[in-house]
Structure formats: structure tokens, C-alpha cells
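Only a single protein chain was left out; the remaining protein chains are all shown in position.
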Amino acid sequence: MEHAVTFNAISKYFASTQVQANRDVSFSIRRGEIHAICGENGAGKSTLMNILFGITKPDSGTIEVNGKEQDFQAPYDAIEAGIGMVHQHFKVVNSFTVTKNILLGIERGKLGFIDSKAERTFVEQLSEKYSLPINPDQIAGTLPVGLLQRVEILKMLARDVSILILDEPTAVLTPQEVTPFLATLRELAKAGQTILFISHKLQEVLDVADRVTVMKKGKVVGTKETKETSLRELATMMVGREVVFTVEKSESKPKNVVLSVQNLSVVNPLGVKVLSNVSFSIRSGEIYGLAGVSGNGQEALVSAISGLDKAFEGQILLDGNNVTSFDVLKRKELGMSHVPEDRINVGLNLQTSIRENAIMGFQRKKPFKKRVFLDPMVCVEHTEQIIENYQVAGAHANGEVGKLSGGNMQKIVLGRELASHPRLLIVNQPTRGLDVGSIEFVHRMLIKQRDEGVAILLVSVELEEIMSLSDRIGVLCAGKLQGELAGQDMNENNIGILMVGGTLDEAAK
Amino acid sequence: MKQPSKTMVLAALVPLCALIFGVVITSFFIMLTGVSPFSAFRVLISGAFGTSGKVWPLLITLGQATPLILTGLAAMYSFRVGIFCIAQEGQYVFGAIVAAWLGVALSLPPWLHILVVMAASMIAGGIYGLIPAFLKVKLGVNEIISSIMLNSIAVLVLEYMVAFPLRADQGQKAQSAVLSRDIWLPQFVQGSRWGISFIIAISLAVFAYFHIWKTPKGYELRMVGQAKRFARYGGIKADPTILKTLFLSGMIAGLAGSMEILGNYHRIMTGFSSGLGFDGLSVALLGQSHPFGVVIVAILLSGIRQGAQLGLQISLQVPRELGGVLIAMVILFIAAENVYRPLLDKLYDIINNRLTLIKRKHNVKEVDHV
Partner (left out) sequence: MFDFLNIFTINVISSSIRLATPIILAALGAAMCNKAGVLNLAIDGKMLIGAFTAIVATYFYRNYTSIGIAHPVLATYLGVFTAMIVGGAFGFFFAWMHIKYKVHLVILAIAINMLALEVTVYLMRVLFKQAGTWSHPSIVQLPSLDAAWISSIPLIGRFLTGYNFIVYFSWVIAIALTIMMYKTRFGRYIQAVGENIEAAEAAGISVKRVQYFALVFSGMLAGMAGAFLSVGHLTLFTRDMSSGRGWIGNAAALFGFNSAQGSFLAALFFGFADGIALRLQNVTNLPPYIVQLMPNILTIVILAIVSYRGKIRELKRTQQ
């Protein structure tokens, strides 16, 4: 038996989010190899790993572990079969010592009492065996993230697993911690572990993995030996175009600068620099597409510009006004609108009516506010207008917004954000999870707004969306604006290079 | 005629079922006394809402309901903004202490005196509402626990105040001096406790309705309570909204305290309050956090207590605690709705299917006739 794990036609559909997370996934993992799984957010990687670890059950398909077919009911079963998982969000009890955490659930001792000495010895031996130095008596809450991760790994090793799943292990590490971590992975593989790790940091994948499987929209795109592939190929596989979608658009006629971002730098609370000195500007009447593999600083950028996050260095100017210190409301008043990435939890309030969702941001303005009260007629008309203009089929102002389809929900959000006739519109992953018809509609709407003079910041991981809509493209990589493209230069090739950290001079070669 | 949705029907059925279950179980307790449950409930209702005698029980019930409506509204505001603050008891007590103190300590023209007292009580209650809010918003302290602590503190301060600084007679009873008659809030029917305070309470309920559902500020506080991230994204500042709303909530509870002193007791004594804050909590929960629900439930609750006291105890010698038992049972059954809701769900489906079948047969028959 060469293969540690084999996936056979795994499929999984989530009704709550109307998403087909896994579609006929089939591939194998060799014993003792380091195998990476790459893909964008929503590609289905986490779902697949959750199925492997027994957290979720597949709708169809089977899993073989070491040649035997398995049907896991709970993580406990997976652990019994020798599979361990280190999650992205650590499951650590902060007040416990390292030893207590590692042995939680499998304590050593007689009659329910704990033998602390035996436990300590065990942890010391385990740590030595796998070359993962750790202080057994340190309190987990005081450990830096890199060491916490080590504890999580040791937790699994203590349960005698031979297959280790790691979910985005380097997402939480500082750059200094990444190199020793990758070395750790190699050591573990040498000691006989089969390592499965999810990542979208392509460079690291190439550095440490033996093979990599790329997933996109729930399907497997392909499995490659890392020796035989390149960054560019992986990037293309991850975000490459699927359907040929071109939107009809005329040449843009940009006018004055609307948004000017100057020297924006953001350091997150963990001390990692997520944005470094980003500067760019967008004119009225143009669509600026911000491309990049997710996790390279897009979130921080959008939060800073929209006003949701105030902790950054640099300046943001809107129509010449310095809005750096202004709050969300003030920026809205000056003409900034934002369609967020998470339409369900941020863009909408699912517990209330469409009308109440549609008036967010307008409630204090005339004519919505008539003297002291909200004018219900104005609110309803405003909502019905949005419903009509944006073709939200079958909806009415007092209907429940939670009953709408994803596409219709996004139309409501878009309609609301555009109803204030903004100068700048920020759209973040605007067509994620939408059906073809809605995607088309959104794209056409964005072009229309551009033609009417709105400056649009389009943040998307969908390459074809970026390319079909943008008048100019900026590419983010590791928090830096790697480069900007315009006109003829806007092609998949160049974007791909920039996305993985290359420079445009390389492209010229 | 629009067909009522399934959720609406179930939402109405649950309190109904809880009431039925509560009545059934309480009946067992009634039977222990040898009295028939039917006569017991008849007497309970007439003792609660009867319109006979020199002072109608109905009016007494309305009078008793007044502070309950207010503490219920106070709790409701807290729930609507997403905070489970249960410090209404402490706010109520502090409002009462301030009223009893200023009622005696100041000498102003009567109408001014009353207004000042009420305003001071409201501020005292409001501050007492800010404390758990501030602790929660800035420090993340669980508001349930801090509320409970604050309630205990308020009661202790009350006992201290009536025993020493405010003590009027050096005799057995620890109570404050009686307020002078000219600042007593008038009652419509003497001895009924039903007076101006009831009008004020109902007005506040109406105000709350319009405030919460018809104004921009109300919209904002509801959004903060239902979907905080959405509110923040839309530009609403969650923390100030929470603090302001809980200040308002405290003010209402504090007002309740002052109105009971000005309109009812006219002095404050040891053992004042005894649970009105908690009852307000129950009223808000049972009233589905809606002002009109609060008013209805408050009147019902007071009615049951009142009917138990007047009717059960005095007429039938059934101890009045039975009223409390009934109320507790109803709360229990409403809280436990998840236990029997699936059954109701299935029942609804079965009955609905039967009805549609019958309708179809009926339509087919009619077509045949034609």
C-alpha cells in the first residue's frame, strides 16, 4: 500500500450557504510525503479536510486510509485511524501548561488521578523524538503563536498519528517563524509522518512540499510534483479562467482623481506587517482592479479605505479631502460606498426586512427622516426602487431578506450602496457564490456606474473578472503593491508574475 | 385575506400552550386544598379583573401593573440593544431612595418638587444602568453577573438608608418620613393605586413603540442589537448606542421607583421592592420584548398576583402564593418551548394537510356541480 489517503469522488453540498463545497474530488496522498492542497477561499480545501478528519460527513464518495475504506463519525474515529489535524484557530486551553494541553483527554495516571511526573517525562520524550523543543511547564497563554502551533502538533503526535493535516499553518506565523516551521515539517516527514497541508502561499508550497493538488470551486484542477511545476503554473491553476466572460464596454474616459491612497502600512495585532507602503490612485470614471491571491493584504486595505479600521500609517484622500481620520459615516457622506466581502454577516441583517436593510446609512438623512420620525413611505419607495432597478425578482419591501437567493441579496447591497450616488465605490469579491445571471448583472451594473463617472475599486480573486472589468490593474503580493498594469499589459501572464512576487522587468524578458 | 404564516401561528401558539400547561399543573396544586380548580380560577379572574365593589379589582390590578410596565420597558430596551442587563431591580430601588430622600429634603412649589424628584430618580436609575453597560462595553464584564451584584448592592444601600440617614421614627419600623400630601401623585380612585402613574406608564409604552420602530435612533439601536457587524459597517457606532440605550433603560426603571414613592407608598421602608425588578425581566421576556406585549403581560401578571391575593386567599382560603406558582409555571413552559415546539410543528403540518385535502375535495365537488 503506497497511499496513505485516497479520496474517491467526494462530494459535499451545504444547504445553509447554498454552496457545492466539494465536487467529485479524487486524488491520493503517498505515504511519507509532504502534500500541499492549494486553492482560493471557497475552493473546498477546508471542507475536504474536515471530511477527512471526521468533522463533516460527505454526501457521496469514499475515503481510504492506508488502503482500508473508512467511515468517520467523529474526530475521535479519525484519530483512531491515525489521522491528526491542526486547525487554523488553535484549540488550546490558555490557562493550562503545555503538558496539560498536549495530554488533554489522554492523561497519564491511575484511578482518575494524574501522575504529573509521568506526564512531564512523556512530553519531554515526545518533543525530543520529533525535534520539537518546547518547555513542558510553560503556560499556554504566554506562548507566541509559533510555539502554540508546536503544541498543537505535539498534541496530535501524542495520540500516535501517522497522518498530519495542517490547515493554513503559516497564516498566523511571523516571517521569522515560517522558516523554522517548514524545517519542522521536513523533520516530521523524515520521522515517518505523512503531511497534508492547506495553504495558498505558493512559494512555501514549492519550498517544502513534494506534491501539490490545486482545487478550484470544489473541483480538483490537478496534482503536480513540485519539482516539475512553477509558481506561475500554480497561480494560473488556482485562479485561471474557466468561462470566457467578456462584458461589453467602451473605452473609459477617466477624469479627476477621486481616491488617493498614500503610503499605507498596516501592522496587525500579532505584529505582522500586512500592508507595506501601498500607494495608488483611482480616477472618476475608471475601474481599478486589485488582483492578488487572497491573504496578501486585501482585507486590511479595504478596511483602511472604508474606515472600518483606523489603525494604520499613511493617508487616504477622497476628492482631495484627507479622510484618514474620518469614521465610516463621514466617509459615506463624502461619497464613499462599500460592498463588503461577507454579504451575509456584514452587508446585511438577515433578521429583518429588506426595507430595513435598504435604508442602512440613510436613516438620518432627509427625506428618510421627516422631523423626528422615519418616513415609512420614503423608505418603502426607496426599497421598491432598488428592487425594480436591480431586478430583484419576487421581492417586496417588507419581505424577509434572509429568504433571498445569494444573487438577489447582493443586488440589494449593491443597490443600497449605489443609491447614495457615491463618488467612490469599493466592491470586494462582488460575485462570489453567485449564479451566472447575477454575475452578468453585477458586471453590467459596475460598467454602467463607471460610465456615469463613479470611481470603482474592484477587489477580486477572480482573474477573469478583474481582466474583463478593469481599466487599470494593481496587484498585491505580500502586502506590497507589486505593480500596476494598464492597456495592453493587462494580461494573464503579467498578472500571474506579479501575483507571485515577480517584477514587470521579468515579464519583459 | 392573507393566510397567516406558520411562524406566526406557532409564535402565538407557544404562549397559549404555556398558559394551558401552567393552568393544568397549578390545578393539581389547587386540588391539594380541596377546592375545585374551576371555582379557584373563576375567583382568580374576578379578583383580578372584576368590576364590583367599592374599589374595582380591575383598577387595583392596573395600579399594581404600573411599576411592572415600567421595569418591563426598561428590561425591553436592554434586550433590544443586545445586552442582557438585569439590573432593573437596583435601578428601581435607587430611584425610590432618591425620591424618598428628595421628597422630604426639598421644599419647592409642589409641581416643581414632583418634577425635580422624578428627574433626579431618573438620573439615579440611568447612572445605575450605565455601570453594567460600561463594564460590558469597555471591559467585557458579563452583564448578567454585574447586574446581580449591583442589585444586591442597591438593596443593601436601601436597608442602610432606611435604618439610619432617612429613618423617620426611632421605633420598630425602619422607614423614612412620609412625603407631604401636596406632592402625592393623585390616584383616580382612592385606594386603588390606579392614578396618574398609570397614564405615564402607558404613555411611555407608546413612546417606546414609536421610538424603537419609527425613528432613526430606534432603527440604529435595533440594528446594533440584531447584527452588530452590519451596524458598524453601516456607520453606526455600537458602543455609544449601547451606553445611551442602557442609560435610558435605567431612567425608566428609576422613574418607576419614584412613581411608586410619590403615588403609592409615599415613603420608603425596609423590604421595599422585593422582586419587582426581576418581575420586570419576566414581563419583558414574556412580552416578546415589545412595548405592547410588555403592557399586556404586566397587567396579566399583576392580575394573577392580585387575583390570588384578593380572590383565592380571601374568598377561598387558597394561599395567594398560588398566583406566583402559576406565573412561575408559565415562565417555565415558555422558556422550555424547545421541548414541545417540534410537536406543535408536526401537529400544525398534520392539521394543515387535512385542511388542504378537505378544501380540495370541496372544490372538486363544486366543479362537479357545475
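We call the chains A and B, going by the order they appear; numbering starts again at 1 in every chain.
To be clear about the criterion, a residue touches a chain if its C-beta (ideal position, glycine included) is under 8 Å from a C-beta of that chain, and two chains touch if they have at least 3 such contacts.
Since the structure is predicted, the reported quantities are computational estimates derived from the model, not experimental observations.
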Worksheet item: For the chain that does not appear here, which of the shown chains does it touch in the whole complex?
Response: A, B
Discussion item. Considering the complete complex, identify which of B:W56, B:F84 or B:Y348 is in touch with the unshown chain.
Written reply: B:F84
Worksheet item: Of B:I148, B:I296 or B:L344, which sits in contact with the chain we cannot see?
Response: B:I148
Practice prompt. Just name the one of B:V24, B:L112 or B:A335 that touches the chain not displayed here.
Written response: B:A335
Practice prompt. Have a look at A:A9, A:I114 or A:A393 and name the one touching the chain we're not showing.
Written response: A:I114
Fill in: Positions on chain A contacted by the hidden chain, ascending
75-76, 79, 87, 89, 91-96, 100-101, 104-107, 109, 112-114, 141, 155, 171-172, 268-270
Practice prompt. For the chain that got dropped from the picture, name the residues of chain B it touches.
Written response: 29, 32-33, 84, 86, 135, 139-142, 144-146, 148-150, 152-153, 156-157, 159-160, 163-164, 278, 281-282, 285, 319, 321-325, 327-329, 331-332, 334-336, 338-339
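As a working rule, only the chains that are shown with their structure count from here on.
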Worksheet item: What whole-number Å value describes the gap between the mean CA coordinates of chain A and chain B?
Response: 46
Worksheet item: Which bits of chain A are touching chain B when the two form their complex?
Response: 308, 327-329, 332, 338, 340, 345-352, 356, 359-361, 363-364, 368-369, 372-374, 376
Practice prompt. Quick one: which bits of chain B touch chain A in the complex? Just the residue numbers, please.
Written response: 210, 214-216, 219-220, 222-223, 226-227, 229-237
